[in-house]
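This is the structure I have questions about; it appears just below.
Left out: one protein chain. Kept in place: all the others.
Chains: A, B and C, in written order; residue numbering restarts at 1 for each.
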Amino acid sequence: MRIGVLTAGGDCPGLNAVIRALVRTANSEYDSPVLGFQDGWSGLVHDRAVPLFDDEGIDRILLRGGTILGTGRLNPDILRGSLPEIRATIARHSLDALVAIGGDGTLKAARWLTENGIPVVGVPKTIDNDVGGTDYTFGFDTAVSIASDAIDRLHTTAESHERVMLVEVMGRHAGWIALHAGLASGAHMIVIPEVPFDIDYVCKVMKRRFQMGEAYGICVVAEGATPVEGSGMALREGGTDQFGHEVFTGVADQMAAAIAERMNRDVRTTVLGHIQRGGTPTAYDRVLATRFGVHAAHAVHRGDFGQIVALRGECIEMVPVEEAVAVLKTVPEDRYREAACLFG
Amino acid sequence: MRIGVLTAGGDCPGLNAVIRALVRTANSEYDSPVLGFQDGWSGLVHDRAVPLFDDEGIDRILLRGGTILGTGRLNPDILRGSLPEIRATIARHSLDALVAIGGDGTLKAARWLTENGIPVVGVPKTIDNDVGGTDYTFGFDTAVSIASDAIDRLHTTAESHERVMLVEVMGRHAGWIALHAGLASGAHMIVIPEVPFDIDYVCKVMKRRFQMGEAYGICVVAEGATPVEGSGMALREGGTDQFGHEVFTGVADQMAAAIAERMNRDVRTTVLGHIQRGGTPTAYDRVLATRFGVHAAHAVHRGDFGQIVALRGECIEMVPVEEAVAVLKTVPEDRYREAACLFG
Amino acid sequence: MRIGVLTAGGDCPGLNAVIRALVRTANSEYDSPVLGFQDGWSGLVHDRAVPLFDDEGIDRILLRGGTILGTGRLNPDILRGSLPEIRATIARHSLDALVAIGGDGTLKAARWLTENGIPVVGVPKTIDNDVGGTDYTFGFDTAVSIASDAIDRLHTTAESHERVMLVEVMGRHAGWIALHAGLASGAHMIVIPEVPFDIDYVCKVMKRRFQMGEAYGICVVAEGATPVEGSGMALREGGTDQFGHEVFTGVADQMAAAIAERMNRDVRTTVLGHIQRGGTPTAYDRVLATRFGVHAAHAVHRGDFGQIVALRGECIEMVPVEEAVAVLKTVPEDRYREAACLFG
Partner (left out) sequence: MRIGVLTAGGDCPGLNAVIRALVRTANSEYDSPVLGFQDGWSGLVHDRAVPLFDDEGIDRILLRGGTILGTGRLNPDILRGSLPEIRATIARHSLDALVAIGGDGTLKAARWLTENGIPVVGVPKTIDNDVGGTDYTFGFDTAVSIASDAIDRLHTTAESHERVMLVEVMGRHAGWIALHAGLASGAHMIVIPEVPFDIDYVCKVMKRRFQMGEAYGICVVAEGATPVEGSGMALREGGTDQFGHEVFTGVADQMAAAIAERMNRDVRTTVLGHIQRGGTPTAYDRVLATRFGVHAAHAVHRGDFGQIVALRGECIEMVPVEEAVAVLKTVPEDRYREAACLFG
């Protein structure tokens, strides 16, 4: 078989490990060549292809963050309108199947293309761990690990200066990174999008720490956290400052201002940002991404199209796309309660 | 309730995280005091107890390797013979339940004590990941991570000097660490106890690499690996050298000698040893160990005695001890085949 | 002799390593007890003292960030006005000498106290590496190492998304962290306070990269960087937004806006912030801080008061306070030129 592969959506540690394992398995087990398309779906539409050989070059990408194919986001409507071009690219290279590595939108596209006669196997990719059908996705462990390391460092600074510190981590809609990084680093409070926060309760937890003689408090906040309605705090949207420049203040900065006012104490914020999604994957993510790549190669040759590779317990299984994209996988209430035992 | 806790068997990153989460949850959710016993089961037999308070001291151990309680191994027969002493200790401190963190032997003891009227909840601990009933155990990810980091470093040295390198990792009976560390670090061959190795096949894979123009080869070997019968190589037992001193040569060193002879090439060995089981746990292990501790506290108060906490997919569940200790969880054949696609 | 010790000013990895080495050396070599004062100079003024014993507890702090004594800033005028209280504290504990670990202000205070009959040995502390008289100060290598790790991670994200990325690191007055972290991580441009930047030149360097076919560019910016006068860009001061909230936009964010406008390209910013000054010190900093502590103990017993310990080449030497505080040690022009060879 001749196989095409592309990576779409945001950067994620482990993308290269999937590509490497796919190429090596397709080559060594099935003698199937693999062609990479650049910059996500648009590389398929506009036929920007590079052959991927099983050589030292491909072997070495295992540890490299990012994606050697580049990535990009494509409007689903534009994608649907580009079916003729996609068919042409597929025909031009005599491809028998595609492997599409991406998030929600990419997996839906994989499904839709399969229905339209272009057989695709999906590999789920979300650093936020919010895709259904799979226990975990690669990149998540790396993000949690980076965030935990950073929070470990903040403990001693917060303690030496007797401060409250807020750390904003990734997670627009799901609080998985905040939950795991908070647990791993012994945060005293974790705020996630799934459970609206009461700023007065956050202050209460922090105050109690100081009353108990502790010298500081650390609160991990997912970027998508929101206050409960009717509480004393509402999030401001971005605006323009008096110089006419756009101003966007994240949730942690706004919480910090509110807590500083209520507690009359020095509150500092750290926004981890892009460092959470780049660089060498953890060993865990390299294993998971490698296994996804090996199984994607097998799935293509078995003909498991319109499906995705997924982790279930210790096994990699095939799961229909529907299961993965039906609902966003958010943090269930009992998982948050589990962590809340350790607050304070 | 009044709860006792002990850690038994070999050192393992995450033990302190379990203790911390147990103490904090028992204190904050149930107002239950926790008493630690030192040096494993013998601390219970000889009543060497330390109260564990939910303060800054206990909070800080989250990142610390080892176990603040110390550990030790106790002959199961001696343990069984010490029931009166154990009962006395339990009575002296008015304990309602025990939490025992340990491997196979400890979990069996937990079961046996429960049957003898001393209610115990077990927390499985094995750095080798070879306990049944749970997808993973804490400490394993840390060991894999340390081994992968080490192997990453060996790649460039092996390449610069055009060498074959063998890396011996932990795993007497199960090859999980070798398998995961080998996958994570892009090893060219992985040898595990579950699949006896043919030294000539190992040489063939390495030779093929050099023939293809690659400059080096890395093989990860679990310490418990054994050669296939009838192959050109048999493992020597330890002996005494001409100076009358005991000599024990590990499997990697013996393989290295055999490969050097067959390939007429410089072969070097690295035995990772104790560094795999010490130090700060990875974020993954801190989360898993913390969750085990939280759930052990809940299990005690629910009365789930004779059972262990276990990871199933994304959830922590209670599992009967039998399930965990029935058979050693070894690497299944298809998991090894999955990795073997990437050899060479 | 009886010795007092305090840590003042901002948090810095290695403070605990100095304390540990001082205590252990004073105890084991001279049988001199050491008393710690809490929260910087104010602990001396208000006599908040803790005895520091050479035991397992003190031994273990070697790896810990922050300072077990706490820290604080004290107005020099208040300090000078508190001489009677300081004398009283010294007398109350029969102290023969003090060791003061801190920056510019603390070293000057050490000098002034010595002149007023309170013998002090200074240990220079600045994460920014801008104290004179010593080649390097502890904490700096850790900050550079953390910043480099972060920038390593940004490379692949920037590349996958074809972006310009700005990374803001510490350094109000001196660009040492930016210079070293930029060199260590292969940044394509480094902007430091010592050399005002021309935003058009920064854009030119970045544009040239894209013209040469590179997919991205990374620029490291010290927080104290300023534009050249007469260039097309002036830094705005903080202000209030239309909601009446204080707004402070750092130099990297302002540069990002200017570059995005000029290059019509996605420009992102990462502000590393507090994570640069916390957590476990690097091996380099642990060695340097330990040597400073050992030599501070010797200096006290030799009577080298009004002086500081300093690194010169491979040796620790005593240097008069004047030499350390005369001028801020900034990046010399030829050091910047050395790095500029590698821009683009």
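Here is the rule we use: a contact is a pair of C-beta atoms (placed from the backbone, for glycine too) under 8 Å apart; a residue touches a chain by one contact, two chains touch by 3 or more.
Note that this is a predicted model, so its numbers are computed, not measured.
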item: Chains still shown that are in contact with the chain withheld from the display; value: B, C
item: Candidates B:R153, B:R172 or B:R337 - the one touching the absent chain; value: B:R153
item: Residue touching the undisplayed chain, where the options are B:G66, B:G132 or B:G344; value: B:G66
item: Touch with the omitted chain, as defined above, among C:P84, C:G117, C:G230 or C:G313; value: C:G313
item: Hidden partner interface residues of chain B, rising order; value: 10-11, 15, 64-67, 70-71, 146, 149-150, 152-162, 165, 215, 236, 239-243, 245, 247, 249, 257, 268-271, 273-275, 277-280
item: For chain C, the residues touching the chain missing from this view; value: 21, 24-25, 28-29, 56, 59, 62-63, 135-136, 141, 144-145, 147-149, 152, 180-181, 183-186, 214, 282-284, 286-287, 290-291, 294-295, 297, 312-314, 316, 338, 341-342, 344
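What we mean here is this: only the chains that are shown with their structure count from here on.
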item: Nearest-to-centre chain - CA centroid comparison; value: A
item: Separation of mean Cα positions, chain B and chain A [Å, integer]; value: 29
item: Interchain centroid distance [CA atoms averaged], chain B/chain C, Å; value: 40
item: Centroid distance [mean C-alpha coordinates] between chain C and chain A, Å; value: 34
